[in-house]
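Here the complex is missing one protein chain, while the rest keep their positions.
Showing chain A:
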Amino acid sequence: MTYIRPNFRHPESLRNDAGYSIKHYEGALSTLCAGCGHDSISAAIIKSCFDLNLAPHKIAKISGIGCSSKTPTYFLGKAHGFNSVHGRMPSVTTGANMANKDLLYLGVSGDGDTASIGMGQFAHVVRRNLNMVYIVMNNGCYGLTKGQDSATADQGSVSKKGVPSVFDSIDLCQMALQLGAGLVARCFSGDKKQLIPIIKAAIQHQGFAFIDVISPCVTFNNTPQSTKGYEWVREHMEATGTIDFIPDRTEITLDYPAGSSRTVTLHDGSELHLQKSSADYDLSNRKAAMQQIETVKEQQKILTGLIYHNDTKLDTHGKINTVDTPLNALTQDELCPGSEVLAALNAKLR
């Protein structure tokens, strides 16, 4: 995007409780097309991390290949980033997480990167319940190679090429649900009010949190007949509820009409409040969530918002029973058995 961001910030600009200004969470200037939905997601990530008082350098942002995977350059400049290979963000993130459980892992991927070349790794990172936030910037097309349909392009959806997609689409939220993700959400990049609280909830979630963000490709897939275009999505969104993220439960001041709101408590005590929508179901019921996606789809609509939440499962480290100290912080003394045990070991081999 060709605009210049002023480097100047007002000296008394707002700082969060950790003492960081929003600037600490920003990255390099975006080189994506003007109006790209992905830039809105980057902005939402920046705002979410700011609001949550996160130390920027304690975040690792990891991506695959594609327009979406370029975005980690455009947010959190104080965090280490890793633009890996196409479709393999999950394995790199898995390794990084195994090495240091204390960082926040923010995985960014696209619909090609996840639903096609990276489908295998996506499935298995969900299955292992890696403690990470997995964001798919889903525009239904391969932007960086000029607009080919991706596997999430809905059947009949028409991109700039003008040819309707002939194959069934893959619904990544349904896949994540089926594979056992603890938090599943779908958002629209154009709806900041919904996206930011969900990113915050995903960050606070202990375990695998999946957000499928429909993010229109303004250059190749924003036609009136595209089901991933601004126009279509705005008209066909069906939210599970209007969402507010409450970092600390003692501070709840929001006033919901009795019986119309729901609360999702996250592991650290923070809460997600949802204004009830017409389509109501139990958010911690996987079967009900699956059904709701299908029901809304039948109405030619897209279910957005928090779709499922359950953080009772152990994450990967919990399952494989690793020590509390990050593995990359263990010293040689703690890791090397030394010469002492070798006499017995060698004797056994004679």
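In this text, a contact is a pair of C-beta atoms (placed from the backbone, for glycine too) under 8 Å apart; a residue touches a chain by one contact, two chains touch by 3 or more; residues count from 1.
Simple rule for what comes next: contacts and distances are computed from a predicted model.
Between the names "Ferredoxin oxidoreductase", "Putative ABC transport system ATP-binding protein", "ABC transporter permease" or "Assimilatory nitrite reductase (NAD(P)H) small subunit", the one given in UniProt for the chain missing from this structure view is "Ferredoxin oxidoreductase".
Against the chain not displayed here, chain A makes contact via residues 55-58, 60, 62, 72-73, 77-85, 88, 90-100, 102-103, 120-121, 123-124, 128, 316-317, 320-324, 327-328, 330, 332, 334-339, 341-342, 345-346, 349-350.
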